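Removed from the display is one protein chain of the complex; every other protein chain stays in position.
Lettered A, B and C in written order, each chain numbered from 1.
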Amino acid sequence: MMLVNYIASVILVVLGLYTIITKKNLIKIVLGMGIVDYGINLFIVSTGYNDGGTAPIYNMTELVSGAYFVDPVPQALTLTSIVIGACVDAMALSLVIKLYRQYKTVDASEIRRLRG
Amino acid sequence: MLKNAIAKSMSRSPWIYHVNTGSCNGCDIELVAVLTPRYDAERFGFKLSGTPRHADIVVISGPVTTQSKDRLVRTLAQVPEPKVVVTLGSCPQSGNVFKGSYSVEAPVEKFVHVDVAIAGCTPKPEAVIAGLYKAAEILQKKREAMTK
Amino acid sequence: MSYVHFPVIAVMTLFMGAFLTVVLGKHSRAVRSFLAIAASGIAFVLIAMLVKPVLIDGEIISYWMGNWNPVNGYAIGIGYEVDQLGMFFALLVVSTILLSAVYSLRYIERDSSQEFYYVLFLMLSGSVLGLVLTGDVFNMFIMIEIMTFTAVGLTAFRNTGFGSVEAAFKYLVIGSIGSSFTLFGIAILYGQCHTLNMAQLSAMLSGNHSPATLMAFALMFTGLAVKSYIVPFHTPAADAYTTAPSSISMVFSGMVNKAGVYGIIRLVYIIFRTMDIPAVQTLMVIFGAVTMFIGVTMALAQHDFKRLLAFHSISQIGYVITAVGLCTSLGLTGGLFHAMNHTLFKGLLFLCAGAVLRATGTTNLDQLGGLSKKMPATTVCFLIGAFSISGLPPFNGFASKWLVYQAAYDKAVTTGNFLYVFVTIVALIVSVMTLASFIKVTQAAFFGQLPERLKDVEEVPFLMQLPMWIMSALCVLSGVFYNFVDKYLLVPAVSAALGVSRYIDSMMGSGYAAEKCVTDIQASGVHFSYWNPMVWLALFVIVLCAACLCILTSKGSRGEILEGDGEDGKYATFFSGEKALPSHVGGSDLFWGFKTDWKGYFNIMEGLHSGVVNDYALYVVAAAAIVVVFTFMFMR
Partner (left out) sequence: MDITGALYILFKILIFPGLLFAVVIGLFLAGLDRKLLARMQKRVGPPLRQPLFDFLKLLGKETIVPHAANKTVYLAAPVVGFTALIVLALFIPVFGYSTFSGNGDLIVILYLLTIPAVALIVGGSSSGSPYAGIGISREMVTMMSYELPLVVVLLTVARKVGGSALCFSLGDIVSWQAENGCLAFHPAMIPALLAMLLVIPAEVGTQPFDVAEAETEICEGPLIEYSGAPLAVFKLNTAVKMFIMTALFANLFFGGIETGYVALDAVIMVAICALVTFFSMTLIHAVTARLKIEHLFKFYWTVVAGLAALSLILVWVGL
């Protein structure tokens, strides 16, 4: 059941890495970073899934031992991860703008003053 | 005691710095010949050094061309005291066959104090050794005069 | 107030300082300086107050946020766990923060938007401190992420200059790939164990590896390796250290890459407890050896002061990883000691580079020269740092490198494995090459002749010299009194790294480790053959004699020491009789024979460090793939 999700998440991560490695456009590289993030987010949220479980929303009186619900922790982790991913992408994009102003290009193979 | 030992070893280990001021190379070759097995000046502790800072005896050969005069004076200034200046061959003493040339400043005594002059064109190695030995003795005397 | 709250308060102080700086520090320089110094000072004091309970009394502080204690043996809440290993790194972190903050006061006074500098600086400090104190893997990931993007921000701080935005972007791309790998590993671990607490993970994972956890191990190892910049993940580090302000370069090499090293140690020794598997040892030792060799050879080829230092940072981390990867207590001691020393001497060297940059406006070695007459204090500090990093006795680098060699060769002879002999030889040779490249800096920047352009250079202000002097003093002291360092810092930290069950028990309740059949890692016994302190007596007597000799020969009738200025020929440099010309043997002119013999190697290396971010990402992914394959082949 979850196998599809896992495979999809791995495919997303691999696609993202492929984008980062092969695409010369900085914006595309940033998109690649985003795709990797989302692949992992999909993976995390999938790990918490319990087949047939309910949403983990209870008050203290309802919660009894043996209640069957999906694991809430991965959802919290995913939220955090999404926030962080968004921050990283925002930062990366702002750096791309700065880079474009300095180098007049967004081609990664021309932005290589620091080398050797 | 140390003072005496130092003064004594002054004459036992004189290091030579050789300045060629436009010589024909005859004297230079003779100077090197002095270090060969046949004459072996090293038995008296003579040694050629590569820089004036290490030198005790400065050997000047050549008629001191105008170009080399400044260089000679500057190099001599860089030699630490006590030092002895030796002229090798006739050129630095008199100008020899170059005398009267517009570009020759010889004799070298005009601007440098010379302690020993080895004459000849070129001087024999024996003469060179004798002159250098004399210079070593002067070196010791200078050192003794310094410490008095 | 009980000291168990101190770790959390220390971390919160730094974050709070960052917040207050945003709110209050915009207009007044005094306020933001005060906030930075106060926050880092308080953090320093709080951590220093933990030295007695943790390092001396041997207590492990466990602290559950919001008092969420484990229920039925499952840890749900976020826990802070301060053991001796974490404490050791925390001390490094807070000292670095404080010294860097003091240095920054004058160093960045000419820059604009200083409040952002302090905000990012304090957040970076808080995140690294949080990372070494936390007991929760996801919390660790968050701290790593905060660390990465504050570090990126600080790298791009002087964004008007050459290349800093470029370096920041590369750093961000590579760093986020690393973080993603770490997160992926953590997610797999959570899926397997349903917990995020390090102690509990350790209890569940030890000796109990399924393919999924092996995958998690490989991914987390790669992710943390990216954070500690070992080859081939080092490429953004070299750029970032070069272009960041020097006070930040010091922080990077002093604590940011130490955070990665800490993460690796925590990962292999505690969380997965895989260190007694020979394959893991081999993996780490090979990574370490390659790192130190490539780092140092690249450093030899550099023309920029800070870039050279950056490659040395990479190279020295190689020593740490190698030593830690040997899995002997001697090796662990050597590795941790070297990590500490690296913080000291590399921080010192970066501060010297910063002083040079501030005084002259450049760090290009081909444009510098003869600064020792204008900047004597910086020169002395630099020489101390350079001798320490090259491992000359009696400085601290020697003591730790010695331990590393001994540990490596000990491993070689006890296991009979030729790989470790090779590693020992590489380590010894790298040390000489380190010396060589610092001789290059010494000659090119501090000695030689002063270029006309730098005639009116001035020494840096006292407030910048102060951290430099403190670090120089620490370099010498920790080299001379290594016994104290060993007793109070290294022995507790090493036993904490090896004592897995103690770590688990103090977090999850005693008996938990025994219940899960976790045993401590067996590492061969410590045998130190430190050199005899009598040497120091000897040294002093001889220095005395030598000094006497000098006085004897310099006074009065014997030859005199003469000094002169002016254009008197006597005191001019000897130029074969010519008038002294400005001719300085710069950095790129040195080591000619060596460079010709190694031309092929240098060409390949230069090609590999191409500066294209795609290539760098490729190295990371390829190395990750290799680690994964290696893990599955040899760790099953």
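The rule we apply is simple: a contact is a pair of C-beta atoms (placed from the backbone, for glycine too) under 8 Å apart; a residue touches a chain by one contact, two chains touch by 3 or more.
As the structure is a computational prediction, the values presented were derived from the model and not from experiment.
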* Structure fact -> For the chain not shown, touching visible partners are B, C
* Would you mind spotting which of C:S372, C:N396, C:Q465 or C:N614 touches the chain that isn't drawn? => C:S372
* Asked: Per the definition of touch given earlier, which of C:I425, C:L463, C:V491 or C:M635 contacts the omitted chain?
  -> C:I425
* Structure fact -> Contact with the hidden chain, among C:N67, C:T160 or C:S576, goes to C:S576
* Structure fact -> Only one of C:T442, C:S501 or C:T631 touches the unshown chain, namely C:T442
* Asked: So that we can see where the missing chain sits, which residues of chain C does it touch?
  -> 370, 372-373, 376, 379, 383, 387, 390-393, 398, 402, 405-406, 409-410, 413-414, 416, 418, 421, 424-425, 428-429, 432-433, 435-436, 439, 442-443, 447-450, 527, 529, 531-532, 534-535, 537-539, 541-543, 545-547, 549-550, 553-554, 558-566, 570-576, 580, 583-585, 589-594, 596-597
* **Absent-chain interface as seen on chain B, which is shown** => 2, 5-10, 12-14, 37, 40, 42-45, 48-51, 53-54, 56, 78, 80-82, 143
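Please note the rule applied: only the chains that are shown with their structure count from here on.
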* Round to the nearest whole Å and give the separation of the Cα centres of chain A and chain C. => 30
* Starting from the mean Cα coordinates of chain A and chain B, work out the distance between those two points in Å. => 83
* Chain centre separation in whole Å, for chain C relative to chain B (CA means) -> 58
* Asked: Which chain A residues reach two or more other chains?
  -> none
* Shared interface positions of chain B, touching two or more other chains -> none
* Asked: For chain C, which residues count as touching chain A in their complex?
  -> 76, 138, 142, 145, 148-149, 152-153, 156, 159, 162-163, 165-170, 172-173, 176-177, 179-180, 183-184, 187-188, 190-191, 194, 196, 238-239, 242-243, 301, 606, 609-614, 617-618, 621
* Hey, which residues of chain A end up touching chain C in the complex? -> 13, 17, 20-24, 26, 29, 33, 36-37, 40, 43-44, 47, 71, 73-74, 77, 80-81, 84, 87-88, 91-92, 95-96, 98-99, 102-103, 108-109, 111-116
* Asked: For chain C, which residues are in contact with chain B within the complex?
  -> 552, 557-559, 568-570, 572, 574, 576-579
